[in-house]
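Only a part of the assembly is drawn; its chains keep their places, and the rest are absent.
Chains: A and B, in written order; residue numbering restarts at 1 for each.
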Amino acid sequence: MREITYAESVREAMSQVMRADEDVFILGEDIGIYGGAFGVTNGMLDEFGPERVRTTPISEAAITGCAIGAAMTGMRPILELQFSDFITIATDQIVNQAAKLRYMYGGKASVPVVIRTPAGSGAGLAAQHSQSLEAWMAHIPGLKVIQPSTPSDAKGLLKAAIEDNNPVMFYEHKLLYGMKGDVAEDSYTIPIGVADVKKEGTDLTVVATSIMVHKTLEAAEELGKENIHIEVIDPRTLVPLDEETIIKSVLKTRRALVVTEAVKRGGYGAEIASMIGESEAFDFLDAPVSRLGGVDTPMPYNPTLEKMAVPQVGDIVQKVREMLNRA
Amino acid sequence: MTGKKTKGSQDITPEKKVEMLEQMIVIRHFEQKVEQMFMQGKIHGTMHLCTGQEATAVGAIGALEAKDKITSTHRGHGHCIAKGSDIGRMLAELLAKETGYCKGKGGSMHIADLDLGNLGANGIVAGGHPLATGAALTSKMKKLGYVVICFFGDGASNEGSFHESLNLAAVWDLPVIFFCENNEYAMSGPIKEMINIEHISQRASSYGMPGVTINGSDVLEVYEATKEAAERARSGQGPTLIEAKTYRFKGHSRADARKYRTREEEKEWITKKDPIALFKKSLIDEGVLSEEKAQAIEDQVQSFVEKAQGFAENSPEPSPESLQEDVYA
């Protein structure tokens, strides 16, 4: 074990798989000599050469479809979409093609492609470069959706994604790239569809995704001082969702809060909250299953407003207190 | 820019020519059958017939090797048949039967036959361009030596993915042929009003690839042009844009009053540029085919199609459990 960053861990996962499997390659804008907009592929061009680290023109629809077509015919491409906001240009290829080909063809094609893409706000990049749109892809049958929150999860889940025979959306968070954590040096996988209890607790379950896991863990520390012990669950994969782990926790704590950075309205937090509300946990709930999520605005540029637009540690602390003070 | 008329290529044997004619006739009869069954209410959903466009499918795919691949369109029955698909399983798919190519889940717009190198029809106009490009990338990276034809219509040449894909294929020298079946209309939109240039093939020049416009009613001309493009692709010289001028004899899809074109225009094409009639006549003139043999083929095809219908109609429905199967690999 050693500490490496989230970005390094993503790179390591790719590099290790690429060393072992000739069919795996990366493509994307500026991923070669530039190392990608966030430096994730730094140095990979040198090791793997321009055939396997393919810098593309700015053509999101074509490069995405190209990855899909290559996947259908025997390759295992990893596509880096420079910002997850640009999925909007490749949506047809992801949603109408990659997700559906296998089913439409009666089970005959498989599309082992991984689409890695940074999401989230906090970098001062404003409305067109800061979105968290993972809910869209999680709504589409045929896709798997992963949202790792730590360096170690990123590495193991990315390997699992590359080995998976289905199209996988892999949402990284731009503010997490620099975050350090313990990561095993060997290549390893974390199974897709298994949530991780990031902190055990008894008083209330918080299901948090991506960067909100860290904000929730900070909130947990503060709440701990007040003798409030929350359990923090990171689903890690949105599709498939590990409903069991979540429900089991809520059965224990009797209270659930779902925290996402994505806009609350219509976000995947609604799916998780509804799922809990529909489950056997319903009869044991001591408070409404609640959500914290982004406010109903495009992401503002001003840093103070930008912070206000998504849940912060204080918001989580306050919400948990409110839920516990209820009746 | 516009291709020369080629008459009877040297490397096509008489047998191959007759086989190509036969394929064209199969396509024609197949489409007639589909239309008939649709009218009888046996087929639901929609259908896009390629009647009149048989020479593009057969000529282009005829120039390929077995290992080569294609991507097809919503108007894809001809491509399927030319690539060797079983018409019984195709009809079964249209009838939404379990024995269909997609187990009844895809229908006309999504027939694929990966074993034969048919990467599938596509309900999204120009949806296949990026996929074909990717399949060609596999060929190049794995040195598999196959070529990919990406079929599309005139209307598809106005989609962004057309542009992006042609550019990508060009800069990466990929072994792909972008084959435009310009049948003058995109649904109701006359291509003349949808682009400001004469030939779609001119667009090749934006990507530094060769572009050629050919007579899509002449199966041998289609064959020649595709053969040349395939050789170029296979030898690492990259993609080609081929535009074949053709015409769909029928409406766009199931219900189409064809108000956007005149009956005279249709008659002109149907009587003067029917690719099957033209090819048959030239084979007879050449002495490769006799009137009797031609009739025998027609009869044979007819019973071939009837048999396919029998197979399809007698096939079982997919099981309810299959609904949730094959979503994930």
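Just so it is clear, contacts are C-beta pairs under 8 Å (C-beta built on N, C-alpha and C of every residue); 3 or more make two chains touch, one makes a residue touch a chain.
These numbers come from a predicted model, not from an experiment.
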Copies per chain type across the entire complex: A x2, B x2
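By definition in this document, only the chains that are shown with their structure count from here on.
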Partner chain A, residues of chain B touching it in the complex: 69, 71, 100-106, 110, 112, 114, 119-120, 122-124, 127, 129-139, 141-142, 160-161, 164-165, 167-168, 171-172, 325-329
Contact set on chain A toward chain B in their complex: 23, 25, 51, 54, 56-57, 59-75, 77, 92-93, 96-97, 101-112, 141-142, 144, 165-166
